[in-house]
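Here the complex is missing a single protein chain, while all its other protein chains stay put.
Let's look at chain A:
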């Protein structure tokens, strides 16, 4: 994982661009999950807290899948901490989720 511009700290050396790339992939997974589960929540007509619950569940599901795809179930050489898998892109994904959820819900239930 030693990139061309390693940033030296005391004993760990990280290639920041590679780490950023990996975190971007997590964000993409989250955004994709937000779209899929947002459509689901909207079509099933979930409102208020139920919709929020579905987003949290989708986030957990995606985290589990990400854990499962990690080689040897360890973050060595991929991320700096476990939290980036658990919570990476949570807030940005929430915006996408709310948008898709609102759109799907409105299209199905509000108009006639």
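We adopt the following convention: contacts are C-beta pairs under 8 Å (C-beta built on N, C-alpha and C of every residue); 3 or more make two chains touch, one makes a residue touch a chain; residues count from 1.
To be clear about the criterion, contacts and distances are computed from a predicted model.
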item: Omitted chain (choose from "Exosome complex component RRP41 homolog", "Glutamyl-tRNA(Gln) amidotransferase subunit A, mitochondrial", "ER membrane protein complex subunit 3" or "Trafficking protein particle complex subunit") - UniProt protein name; value: "ER membrane protein complex subunit 3"
item: Touch residues of chain A, complete complex, unshown partner; value: 5, 17, 21, 24, 27-28, 30-32, 34-35, 41-42, 45-49, 51-52, 92-93, 95-103, 105-107, 110-112
